[in-house]
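Starting off with a structure, shown below.
Of the protein chains in this complex, all but one are displayed in their positions.
And then subunit A:
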Amino acid sequence: MTTLQATDISTFIAGQHGKETLRFITCGSVDDGKSTLIGRLLFESKSIFDDQLQSLETDSRQYGTQGEQVDLALLVDGLQAEREQGITIDVAYRFFATDRRRYIVADTPGHEQYTRNMATGASTADLAVILIDARKGVLTQTRRHTRIAAMMGIRHVVLAVNKMDLIDCDRARFEAIVADYRAFADGLGFASLQSIPVSGLDGDNVLHPSARMSWYSGPTLMGYLDRVDVGREGERSAFRLPVQWVNRPNLDFRGFCGRIAEGRIGVGAAVRVLPSGTVTRVKEIWLGFDSVDEAGQGDAVTLTLVDEVDASRGDVLVAAEAPAEVADQFEARLLWMAEHLMSPGRQYLMKLACREVTATVTEIKYREDVNTGVHLAAKTLGLNEIATVNLSTSAPLVFEPYRLNRTLGSFILVDKLSFETVGAGMIDFALRRASNIHWQALEVDKASRAHLKHQTPRCLWFTGLSGSGKSTIANLLEKRLHAEGRHTYVLDGDNVRHGLNRDLGFTEVDRVENIRRVAEVAKLMVDAGLIVMVSFISPFVGERRMARDLFAPGEFVEVYVDTPIEECERRDVKGLYAKARAGALKNFTGIDSPYEPPECPEVHLRTAEQGMEDCIDRLMVLIGDSASER
């Protein structure tokens, strides 16, 4: 019984090493004979065992649709409901091998209501075999499946014109169907398209050339599948490893586990952790039980890193010199797979590689008519509908466009309540890039912003009587700082009253609010890393304390511009003292409203005794010193 001897086995095993696996789907309309064709492939490639054939004969008598003949479709349609109804409901994965290749074939349902199952099969396939019933030609479902295959990134198509036996193997009919199909499919960007006339039922051009169709000189289906080049280009791209699991059995070992999505990695190579941006080097690469020097796309590895970096599940290790993008707003194509409608604004769980975030469809840009490709306006999405949408996520995601990288470009949406998988999506591009910010190793905070500006952010709060010289000093100081390359801003009482505070008058309440707003704005600017100079009379101790309390210790520098009122009144740059003396201006500080001098200001400038340049120098020293303290 044994035809292959154990002694041949090492030769056989050696032969297996060169074999690659081709994953393909069969699709097309209902009753185009998909399951029968796969059954034929399995049967003829001797992948069916005798006991399975025996039960096939029994099944054929019970459920068969082929009269006295065995119904090969029953080899594939495994669920009772499918056999009873004679249709395919769910994807079935079948396996067979030839001398050249191993195959995983996903038989996908033809019925429109199972389109999502077809997309499921397509998501992992390299090639699609699209079946057409020669009697019916190109149907709506043919176009639908072709479009979905294209959308899912399948680049190679075989058009199998089936049931040729039922049209007397008519060449003209075959050629007309092929022309019809090409007219529609040529615009979809497939890398290859091969048309083959077949009969799944009788086996013509499946494994063996058909005697009845001598006019056809192309390859058989099996012959073509064995030889088609579906070359994957992954190895040329930069290294990408989504961190799936952090392996830390003890304090001495911290391994980052995952499957390499793109590129190659070697021991010693510089890698960057995204989104944080930390750069380190690869210390070891574990591939199973072995420590190896190098690993490539598809390998399930465990990496240890030279530095103790903060990285966890969902982060992505990338080539340091070629980081991936990070963003939180995307344009994507979305296939809706749930019975209930998708409406923008609702929150879903989104899983992309190993990262899970909350996501919202902010806008449906357009729905696509899968049959015609026409763009349609849409407010909601229903089951099996496909749309181009804008998507917003709760946290930044490391991603790549789907056409460049299936792993970092594909995602699913999961209902937050039922946990059903409701959507499948493919990212086209980011709407707003966060990449340049997130390459920085640090959290982007006050310190990191200040660090970038090489300065210590501060709020210099100039207080003093009207005409005391606050604004003059502030402006001169800013010029000096600017000349030294510092990042500054001056908030002047008058300027702010023209804009932000123009709704405020001079009542007690309004004056307090005036100070509060300016202090808050100054705080934001300090947070942004700026040196802010606030030039405000701010006559009351309580107001200045309120402002001071907004800042971290040392950030708030109170500068008392101490000029005697006589001198201020003599200068009277804006003519305000004269108005106040004349009674035209009420509540004027120093005249009919008190000024409470600071008790212990950080800087006390006596302008009557010091020259202007001296004052500026003192302030420059203060700022310069504190900057060098860092």
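Quick note on the criterion: a residue touches a chain if its C-beta (ideal position, glycine included) is under 8 Å from a C-beta of that chain, and two chains touch if they have at least 3 such contacts; residues count from 1.
In this text, contacts and distances are computed from a predicted model.
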Quiz prompt | Protein that the absent chain corresponds to, by UniProt name, given "Heme exporter protein B", "Spermidine/putrescine import ATP-binding protein PotA", "Sulfate adenylyltransferase subunit 2" or "Xylose isomerase-like TIM barrel domain-containing protein" | solution = "Sulfate adenylyltransferase subunit 2"
Quiz item: Among A:L193, A:V292, A:A528 or A:L550, which one is in touch with the chain left out?
Solution: A:V292
Quiz prompt | Absent-chain contact - pick from A:R259, A:K446 or A:R497 | solution = A:R259
Quiz item: Which listed residue (A:T26, A:T98, A:S123 or A:S466) would be found touching the missing chain in the intact complex?
Solution: A:S123
Practice problem: Determine and list the subunit A residues touching the chain excluded from the picture. | Solution: 1-10, 12-13, 16-21, 49-52, 55, 58-59, 62, 75-81, 83, 89-95, 97, 102, 104, 116-117, 119-120, 123-124, 244-245, 247-249, 253, 255, 257-259, 285-290, 292-295, 298-300, 302, 313, 337, 349, 351-352, 354, 406-407, 410-412, 414, 418-421, 424
